[in-house]
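Apart from one protein chain that is not included, each protein chain of the complex appears where it belongs.
Then we have chain A:
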Amino acid sequence: MFSSSDIKQEAEKRALDTTDQEIIGKAIEDGIETAWERFALQQPQCGFGQLGVCCNNCAMGPCRIDPYGGKPSHGVCGANVDTIVSRNLLDDLSVGAAAHSDHGREVVEVLLETAEGKSEGYRICDEEKLKRVAEEYGIGTAGRSKEDIAKDLALGMLAEFGSVKGFIQMAERAPDKTKAIWTEFGITPRGIDREIVEAMHRVHMGVDADFINILLHAMRTALADGWGGSMIATDCSDILFGTPKPLTSWANLGTLSTDKVNVVLHGHNPLLSEMIVQAVEDPELKKYAIEKGAKGINLVGMCCTGNELLMRSGIPIAGNVLDQELAIATGAVEAMVVDYQCIFPSIPATAGCYHTKVVTTSRKAKIPGTQYMEFSAETALSTAKEIIRLAIDNYPNRNLDRVRIPGKPMKVMAGFSEEEIRKALGGTYKPLIDAIVAGQIKGVVGIVGCNHPRIKQDYGHVTLAKELIKRNILVVETGCAAIACGKAGLLLPEAADNAGSRLKAVCNLLGIPPVLHMGSCVDNSRILVMASMVAKELGVSIGDLPLGGAAPEWYSQKALPIGTYFVASGVYTVLGIPPKIFGSKNVLNLLAEGLKGITNSAFAVEPDPVKAADLLEEEINRKRAALGI
């Protein structure tokens, strides 16, 4: 299909990072099908679907609206284009909110089991945070054991999912002025499961047909994710595994080892992967690896599981979502261990071309062709050890003729939890506020989200981050965006050389990178908490702050609630990939313009990262001017 010069060209077209390019080349030579091949086979993709004007909700359909204004203009039920587009958006967004929140629930369940002494391998690592969060929930801490407190807190958090009290405790962290906007427009989240269930109800035929009403509920559902499910996932993970602190590690496919047993931990939840981190310390397993001819065991992360491990334990990170097939194509992976979310169902087929074993672990996410080793809190550490043993057993099957590990890993600095950023500033956000007022830092932008085969892998993230820091705008990141910038060397204090002189001076003074890695995709909640604390210090709403958000390469449904809770909380957000809403002028106008009058923020779509930086800078300048700075 490709000549060798074509392969190089194709690889450069697909990815920005040279280690990725090298393995894309190898995958093409090896005849491995990846997302890029499948994307090409899907062209042309259906325009009705892409514009959001296809409704496949009920059995009278599928229906679609002529986007050019002709007939058909209504579905069989009579739904018009605004109803169909907004209903589809609410549907997708609720899927994303459910994914984050169900992940969060599992962490709380393990916290409960740990408090009750029923789990294996877990302990409460951050007692200080446990007490702090417990107090928010009105749980007494004085003179009580951490297990007692954790039990009450876990029950309190589990109750948030089906809460009857009419609000989510953690959303109380938002500044009063932001909460007042939510109250005024009736979008204060009442319970995590409740908003998602109600969203599913509303998308049923013949329920909500008013696009404004549908989009307001989409905002409420998104807030239930950001200030509920995701925030619970972050805080409970911190309590169980420790709140991240700045540390250094490595990134890119070069983190795979030539002579150790490589285990890639891929997915989202730290529950299993943290146990695997413990399991590899087992002296017996270490010895077993050597018996099998390896020099040791090399754990690397991928996607948000990778971010969780990097943030707390400094485990190197091999890549982001489009790297999952490439990691296997190095021929050097003994086992890829997955839980859920963003796992390509193609993984076992890719693994079938090499010696790699794929291990699925969640009852919720089984994939045909993988080895299923069910993970539960009661037997977590034993299962983790079993998985490592399986990987070691597979090491002798590695075919050295088919192994290629590219380049050198890139050094990264990660671990910037909200607590640690505050600590670095001396315990309050006053110095950050002063720097913003003085113009040393013009504003702060969160770059988040995935990879998308429509855009050269990492190009959107890296170009936007570079463009923003050049303009003295501090960048905070999570998810695949953070991994992209890690591979590109932007998560290092030295990267401040790429920043504008004022931001550079701040970074040099504090010894921090101009792009701060704040965690996994549920950890966008850390950004919300940070924004909230700054706003409270100033007595303003989040919408008044010179902040921005961006998702240059998003693909996942989870990105929809993230973008929407950013916007609903007051953060202007630029998307690099158009959401499936362009079929409706009214929905477009509401999200791009109409919201400005409500939340003082809006969505924009701009794939060109330089132009996206222009939009974000303009918005930051507007908010600075309104604050009189």
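Assume a contact is a pair of C-beta atoms (placed from the backbone, for glycine too) under 8 Å apart; a residue touches a chain by one contact, two chains touch by 3 or more; residues count from 1.
Assume contacts and distances are computed from a predicted model.
The listed options are "4Fe-4S ferredoxin", "Glutamyl-tRNA(Gln) amidotransferase subunit A", "Thiamine pyrophosphate-dependent enzyme" or "Probable glycine cleavage system H protein", and the UniProt record of the chain not shown names that protein "4Fe-4S ferredoxin".
Between the chain not shown and the residues A:31, A:44 or A:117, the one that touches is A:44. Although one chain is not drawn, the whole complex shows that of A:77, A:605 or A:627 it is A:605 that touches it.
When the full complex is taken into account, the listed residue touching the unshown chain is A:459, out of A:122, A:211 or A:459.
Check A:26, A:64, A:220 or A:442 against the missing chain and you find that the one touching it is A:64. Chain A residues in contact with the hidden partner, per the touch definition given at the top, are 39, 43-51, 64, 66-70, 72, 454-456, 459-460, 577-578, 582-585, 588, 605-608.
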